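The complex appears here without one of its protein chains, the remainder shown in place.
Presenting subunit A:
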């Protein structure tokens, strides 16, 4: 045994603790990392939401503009 980082006294017995650098470690390999919460890797949800948002936003703005045009044309007639 090489370098010693500590000693443990257990009655008459003297134990030797190897430094942590020499401990048996191994890298754990995960087959599959958990999917991030809310993530949709296919991108389908994002595309749908984008389309719906554009459609709803455009519709709302169109309705708003149409309303004011209808009222103002009546006013300026």
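Note that in this section a contact is a pair of C-beta atoms (placed from the backbone, for glycine too) under 8 Å apart; a residue touches a chain by one contact, two chains touch by 3 or more; residues count from 1.
Note that in this section contacts and distances are computed from a predicted model.
Going by its UniProt record, the hidden chain of the complex is named "Glycosyltransferase" among "Glycosyltransferase", "Transcriptional regulatory protein WalR", "ABC transporter permease" or "Hydantoinase/oxoprolinase". Seen from subunit A, the chain kept out of the figure touches residues 20, 25, 33-41, 43, 45-46, 49-50, 53-54, 56-57, 60-61, 64, 66-67, 70-72, 74-77.
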